[in-house]
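Below is a structure I'd like to ask you about.
With one protein chain held back, the other chains of the complex are shown just where they sit.
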Amino acid sequence: MSQAYSFKHFTVVFPAEHQYVAHVEINRADKMNAFFEAMWLELGQLFNQLSEDSSVRAVVLSGAGEKAFTTGLDVKAASEGLLSEGTDADPARKAAQMRRHVAQMQDCISAVERCEKPVVVAMHGFSFGLAIDLSTAADVRVCSKDVRFSVKEVDIGLAADLGTLSRLPKVVGSSSWVKEVALTARVFGAEEALRVGFVSAVHENRQATISAALEMATLIASKSPVAIQGTKEVLNFSRDHSVQDGLRYVGVWNGAALQTKDVSAALLSGLQKRTPTFEKL
Amino acid sequence: MSQAYSFKHFTVVFPAEHQYVAHVEINRADKMNAFFEAMWLELGQLFNQLSEDSSVRAVVLSGAGEKAFTTGLDVKAASEGLLSEGTDADPARKAAQMRRHVAQMQDCISAVERCEKPVVVAMHGFSFGLAIDLSTAADVRVCSKDVRFSVKEVDIGLAADLGTLSRLPKVVGSSSWVKEVALTARVFGAEEALRVGFVSAVHENRQATISAALEMATLIASKSPVAIQGTKEVLNFSRDHSVQDGLRYVGVWNGAALQTKDVSAALLSGLQKRTPTFEKL
Amino acid sequence: MSQAYSFKHFTVVFPAEHQYVAHVEINRADKMNAFFEAMWLELGQLFNQLSEDSSVRAVVLSGAGEKAFTTGLDVKAASEGLLSEGTDADPARKAAQMRRHVAQMQDCISAVERCEKPVVVAMHGFSFGLAIDLSTAADVRVCSKDVRFSVKEVDIGLAADLGTLSRLPKVVGSSSWVKEVALTARVFGAEEALRVGFVSAVHENRQATISAALEMATLIASKSPVAIQGTKEVLNFSRDHSVQDGLRYVGVWNGAALQTKDVSAALLSGLQKRTPTFEKL
Amino acid sequence: MSQAYSFKHFTVVFPAEHQYVAHVEINRADKMNAFFEAMWLELGQLFNQLSEDSSVRAVVLSGAGEKAFTTGLDVKAASEGLLSEGTDADPARKAAQMRRHVAQMQDCISAVERCEKPVVVAMHGFSFGLAIDLSTAADVRVCSKDVRFSVKEVDIGLAADLGTLSRLPKVVGSSSWVKEVALTARVFGAEEALRVGFVSAVHENRQATISAALEMATLIASKSPVAIQGTKEVLNFSRDHSVQDGLRYVGVWNGAALQTKDVSAALLSGLQKRTPTFEKL
Amino acid sequence: MSQAYSFKHFTVVFPAEHQYVAHVEINRADKMNAFFEAMWLELGQLFNQLSEDSSVRAVVLSGAGEKAFTTGLDVKAASEGLLSEGTDADPARKAAQMRRHVAQMQDCISAVERCEKPVVVAMHGFSFGLAIDLSTAADVRVCSKDVRFSVKEVDIGLAADLGTLSRLPKVVGSSSWVKEVALTARVFGAEEALRVGFVSAVHENRQATISAALEMATLIASKSPVAIQGTKEVLNFSRDHSVQDGLRYVGVWNGAALQTKDVSAALLSGLQKRTPTFEKL
Partner (left out) sequence: MSQAYSFKHFTVVFPAEHQYVAHVEINRADKMNAFFEAMWLELGQLFNQLSEDSSVRAVVLSGAGEKAFTTGLDVKAASEGLLSEGTDADPARKAAQMRRHVAQMQDCISAVERCEKPVVVAMHGFSFGLAIDLSTAADVRVCSKDVRFSVKEVDIGLAADLGTLSRLPKVVGSSSWVKEVALTARVFGAEEALRVGFVSAVHENRQATISAALEMATLIASKSPVAIQGTKEVLNFSRDHSVQDGLRYVGVWNGAALQTKDVSAALLSGLQKRTPTFEKL
């Protein structure tokens, strides 16, 4: 099954002991998993493919190597890209080019949010800049004790534009804390991340974090995919709408979803104390 | 006064020592307060009545029996209901039936949110599924040490459609935690509920929890009902609107509300160190 | 530079050791910094001026005297104002007068939010009523151990209408806690404020709090003002819009902002391990 | 079938030649169909019943007598009601009573909008005040040549609060015209109503108007009820949401609706040049 | 009374025969009423003053001279202003300056919309660019036969940013027409403006147009100011909100507004066939 996932900068494995779980790893350990253009294009394609793959019910995303989940944008590559872009254009035309470029990158990262299957991100070591953009587009975040987070963008003279500023305030509860870390770019660690609700759990080290993420993904993957995908979709919809709209939307959604055989399968196996099986979706 | 509240599945008492406070208890202890259709219809009527009763200024909601606040939907009754519904209709017509059914149930539970008087929920023991839907429609949540919470719906093959997915993300601050508990259906306890802000306080046991809820309700009921009902309404409005809209709304609201005699009553009694009395509302 | 800021009820200083930082202090210590009409009008003017002053990159707001950041509205002055307002008008006309009055006060306090430069509020002692309205309009909140917070308005018979009810639920994560403190007006302290995310940090006393706020402001002021002002603006926009809208907005914003020389200045000084300097904005 | 609809102030008939069409008539011709409290309560019940009645696929609403569709609120009755309402309450408490009263009336009129079946309103003669509120809550408006419309409310000293100000600007295209007729209360006729798009068609007289409305309703009632009810629902949702949200909503809606047998029934009968029949909904 | 309105670029008169009506005229006929910076600053101040002046109940806005209502921005003055603005700043800093500048101009023009009293615009001759921005911020538009309208901005290389692109689509019904005139900048006349609903009426010439506008304003000014100002406010609120929100808002608004004496004054004078008088607001 892994063969269907042939990417240059990401490895995708389907661990036998974690049924229906895809484990994606950022695979540029020698550069601390820093991103350049080809990588986020691949990322978008990869999560679009996972979204439609009915053999996948949950996804874990982690970074290769001991040092970093990702240090963020490969600044060197990015600055070369920026410089080469139509330097003779007037500021309005340059603005249009940059806007399109940013929109394209946003779209790749939003593929993680749009992915119909839940995504658990396991972070360790340096997790700067793009790490925050990426992980806030995912569903659940866990990390290792050694993690070092930073909303790094102001340190290179820009307002974070790949999702952090739009999603982080809706991901954690304290606006004071969000503004502080976004305006100062200070580093914060695992314990603080847990306290403010940025991550759901802290684990001993990289390996323990990934194992825990895989366990959580496996648990999610054991449930009815109709129920799980509906839950993700309705939670995402509700974030951006009023409660009244959320209720209306889930009512329409469940008009069809409640007709699944999974409900009786789940109920029956509950009574019979055995594990239900569910058809693909 | 209790006589006005004659319900089959809920007891309503007005404790003498808690002026203007209605104490509502789910009254099906032998079935761990599991809900079936007649119960949520009654619930809606009950909270509509409380909303309009000018003798009531705050409400406490708890569950009878030591074992559970409520284990949620009575799955057995619900599945019978589902099965009997127009089984020969095509999927589109079945969807319409279910959508109407869900909308009706949502409306009953939203009666707790629409109730003009603040509602404090005191939870203990099993508090699964509908317990989360119900309590997120209330204003303040407290619980006992022995409480066992679960967003249980995915375990029976469905996305929660009675409010949890729309309200829970707006009730607690950590999106990572919300998604984790909604996607895994894992049980969580009092301490975790307090840490993430789902409840405001944890008390020793069921009785202490209910006592504390009654105390809080009594304190709320001792304030100007003009101020309290305005505060609930404006907070609910603001949740679903921009800050600018919230400011505009409260400005219009207070155009009338500030003309109450309660302001001078409150100010005067403050200076005179005595308890103010306020007319009904 | 301070000379440009000549206000009666606020002192504005530019500490030499805190470059580009304006320190604003509420200057009515003998009345525990309680506000009356002339003060909030000045407050609005002051923050409008700071917003446009290109020598200012971050602002600290604190209260003079040891006892209080502010006890809120000067109730005596306010009630006299209310009483003198067109007492022979009918309730609809009085409502219009009050609505305009509230809108004007809201606009003064919203000047803190509209200020293009980040505002860090350092609170100590009594911080009641207006203290909450004011500080939720700011970006980051810190406090001293001795702080005593209260959403005090229901105690004087009114629903808070100067921002607390619209902003507080978007500033902290626990709706249960927000409703409890807004409906009971109970006092809460520094530790609780930190736990729920209302403040970002607690310091030993007033002086230590102000020092820490100045340090944070200085750190913010050392970054590119293009990046910082963009970050504040996009975070404020995103609070009130969907993630999709937030992404679209920051894309347009950065079309221009990425053309700043600050990016290369920041990158270069990063490589050269020296402090970058940025032009005014 | 009419027997199921026993109302005092409305007649409900099911004309044999108009299959699945309910014809509702306001039945107070001697008072030019002016409304008082009991009438709008009945109106709400009536349309809630029509909404759920699977024998009904479209509704026509008209007024009895030659003189008026309705002259609006029975001002005499209304003013008595207003005067008798807790005249000793302070302005804040009176405001609460009125707000509840207005909300109740709005809810009755919104029953026309919430009714799952399309509603065609046929208006003639005086159609003042409430006639505009009522008809903007319906789906299609037609009128006779002799109709006299007026947004009458400012003439009795109030801003229209039963729907006109919220719905009329979303019902016709010219904001200049809407503001003019709402601010001047001037009378306008059939031709002008057609020109600005308030009505879809003008007919010779009352009888011709009602006949045409019944024809249109019959045509609508001959289509698949799955398609028709979905079309009404999605149009109503889209009015209040962005295009992107509208597309998302109809996608979810049609996930179930496209599974109806009506699609193949409609396609087949199209090929076979015969009239399809559809099951009830 | 006119003395209170001393402006350089606008004349303000209170015609004796048009009680409570202020007639504002753009007063730069020799330059076809083209706007430069000092003018729109005055415009903002003028309408803020009218908004609060309880002697004013409706406003007419027209242009002096036979040739033009206004030809729009004084391009020569504007381009000088643009050129002089910090030409050595980098594109990001220039963007910030322009954004602030545009925001300031928008705020002046939005003063027409924020003005609590209805504004009728009477247009004639050249009515280009800013004429559309200005008039869409008003409530009712009328014009003379000789009027020549154009959304002129694309002809000078820019997207209209003072309100036309945000308001015009909500002011007329045909999106196809709006896009056509906004993308081509073609001139359109009175008849076309009436057909698409941009204006409410066309009159013979400038004088007839102004007379008709004054008549309409006088009619509006003869109604209860409580009703009129509420109607304008609720229509403006409803434009930007869902029907449900509009209903909620007008319910709160009328809680106070219905307590006016104007209702009984209006009812009584209606019965007695005499003209009611209303207190100021």
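Think of it as A, B, C, D and E in the order they're written, each chain with its own count starting at 1.
Here is the rule we go by: a contact is a pair of C-beta atoms (placed from the backbone, for glycine too) under 8 Å apart; a residue touches a chain by one contact, two chains touch by 3 or more.
Just so it is clear, the structure is predicted and the values come from calculations on it, not from any experiment.
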Selected residue (touches chain absent from view) among E:44, E:65, E:125 or E:197: E:197
Touching residues on subunit C - with respect to the absent chain: 237, 241, 245, 248-249, 252-253, 255-256, 259
Positions on subunit D contacted by the hidden chain, ascending: 118, 139-141, 170-174, 196-200, 216, 219-220, 223-224, 226-228, 230-235, 238-239, 242-244, 246-247, 250-260, 262-267, 270, 278
Interface with the undisplayed chain - residues on subunit E: 75, 79, 82, 91, 94-96, 98-99, 102-103, 106, 110, 113, 153-161, 163, 165-167, 169-170, 172-180, 182-186, 196-197, 239-241
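Keep this in mind: only the chains that are shown with their structure count from here on.
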Rotation in the CA alignment of subunit D with subunit E, degrees, nearest 5: 120
Rounded Å distance between subunit C and subunit E, as computed from the means of their C-alpha atoms: 34
Residues of subunit A whose C-beta touches two or more other chains: 91, 94-95, 170, 172-174, 196-197, 239, 241, 244, 252-253, 255-256, 259
